[in-house]
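The next block holds one structure in the form of structure tokens; read it before the comments.
Left out: one protein chain. Kept in place: all the others.
This part shows chain A:
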Amino acid sequence: MSKITIPVRKFDAVIVGAGGAGLRAAIQLSEAGLKTAVLSKVFPTRSHTVAAQGGVSASLGNSEEDHWHWHMYDTVKGSDWLGDQDAIEYMCRKAPEAVVELEHFGMPFDRTDEGKIYQRPFGGHMSNFGEKPVRRACAAADRTGHAMLHALYQRNVRANTQFFVEWMALDLIRDAEGQVLGVIALEMETGDVVAFHAKATIFATGGAGRIYYSSTNAFINTGDGLGMAARAGIALEDMEFWQFHPTGVAGAGVLITEGVRGEGGILRNSDNERFMERYAPNAKDLASRDVVSRAMVTEINEGRGCGPHKDFVLLDITHLDPATIMKRLPGIREISIQFAGIDPIKAPIPVVPTCHYQMGGIPTNYHGQAVNPDGSTIKGFYAAGECACASVHGANRLGTNSLLDLLVFGKSSGDSVIEAINADPKGLKELPADFADRTLARLNRLNTQKGGASVNETRLEMQRTMQKHCGVFRFKDMLVEGVSKICDIEKAVHLTEIGDKSQTWNTARVEALELDNLIEVAKSTMVSAEARKESRGAHVRDDAPDTAANPNGRDDEVWLKHSLWHREGNRLSYKPVNLKPLSVETIALKTRAY
């Protein structure tokens, strides 16, 4: 019983998000001649992909011997065996092709003296099944993400992709059979609400790191795709797994790339000790991110932190040749000067572990198709990049695998859409009569709310709760209390009030709508984390310690499974991890040690 109608625009495919994954998917679709709309809250080259500084992993073997199978082994091990081995094999095998393709799109990679793509070492990437660090990260100085985004955007311009810039998608449209038929979106400039009716919808909305108080994520990362999926009844997978980057600038959250340690940076405590030698005797400062984060927090907790409050450690590159710093890490020097007030050529940078990347997300297979809990596909719906969970990162992502993820699954989701559209020439399925009701009711509630909560204060309360109750180290009682707190905060989110009711550029409304999405991510994270009574990868609980029976606190007997959080009923279900690769033997479970 729809009362109000909204304008409807028809496309073959609509992509939400114009970062690396969205742009890579759009190239496939537009070059195949499909009428493709890409919606983005910002101009495409302002997407957060720009912030990926360090590189994109591929076993090109340009500097030393390498193999995709070694890359696969590292990724499975990095994931603490929670990653699906079919998807991981697919991604690692496709990596060299994805990088070469990008080069053909005009990506200006750095070169070796022989003219090959320059590759640097990166945490967790090893040769010969974990033997010693290997140079696998293909880089364009410390601007890899920026250069990638520009190359992909230019290719889209050539392919006539249609961009809708400064539009925010609000909700998925699903029919009674569960098929996805597009999205409803808001144009910020006019306040118009429009339906994008499409045969296929790809979400490439990126991460949701703004659920945390201390985060390296730009303000744009509000988990819009996850909020929309959750409201449409789609379960979210493995949301308890958030990677904390070991080296955020203390106080600001601004990221210092792992490439700094790849180029020889050393972590030191207040005794000036290179403490990673004790925690990871082989990989040392290049151990996997969660191993490094845990070591840093342990140093701080045991009183060996630096500064007046002993609440950070130091990242030291003062021993490097200033010419190397200027050549390989110019951006890092500038960031350190602006946000820490320190020139890293002269003094070490104060750093702390900071929320950085979301491993979980919308469940997909390696074709980029969104899947139901039973593994069947959700017709018309696809996801790629950080908002998706294929799952290649499992419980912990390796550095440089994120740019690879968005290239490989951006492309595979695009290819899946083309295949689906070619196989079903019937065209667009009709929209249900009430398709816009829920969205319009939400907007109307916001416009008429009286005596409600402030958006800024409610968001801050959520961020502080997540940081305190569900941070890099987790404690049983804090998690239990956290679930109840976040449910209380959710009630305030549903009663937010905005002063500005105007149509044109009403950013207060947009921020309230972003908070609607953030709270779904926060809830799913807290509930999934409270329930998982083990330590695995980035999810580390003090009541699941390292024991002989469960090394590192990992309990494969009970917990070798993916979490699925359902918004309806705020409940969890689980599904098995796929341990069967596509062509090689299973990478057998073993204790993760570096």
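We take it that a residue touches a chain if its C-beta (ideal position, glycine included) is under 8 Å from a C-beta of that chain, and two chains touch if they have at least 3 such contacts; residues count from 1.
We take it that contacts and distances are computed from a predicted model.
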According to its UniProt record, the missing chain among "Transketolase", "FAD assembly factor SdhE", "ATP phosphoribosyltransferase" or "Acyl carrier protein" is "FAD assembly factor SdhE"
Give the residue, chosen from A:Ile335, A:Ala388 or A:Leu513, that touches the chain omitted from the document.
A:Ile335
Sort through A:Ala218, A:Ala347 or A:Met478 and give me the one touching the missing partner chain.
A:Ala218
Missing-chain contact among A:Val100, A:Ala252, A:Leu495 or A:Ala593 belongs to A:Ala252
Of A:Arg24, A:Arg143 or A:Arg231, which residue touches the hidden chain?
A:Arg143
Touch with the missing chain holds, among A:Ala13, A:Ile27 or A:Val50, for A:Val50
Against the chain that's been left off, what residues of chain A make contact? List them.
41-42, 45-51, 143, 146, 166, 188-189, 215-220, 251-255, 330-331, 334-335, 337-339, 500, 502, 504-508, 510
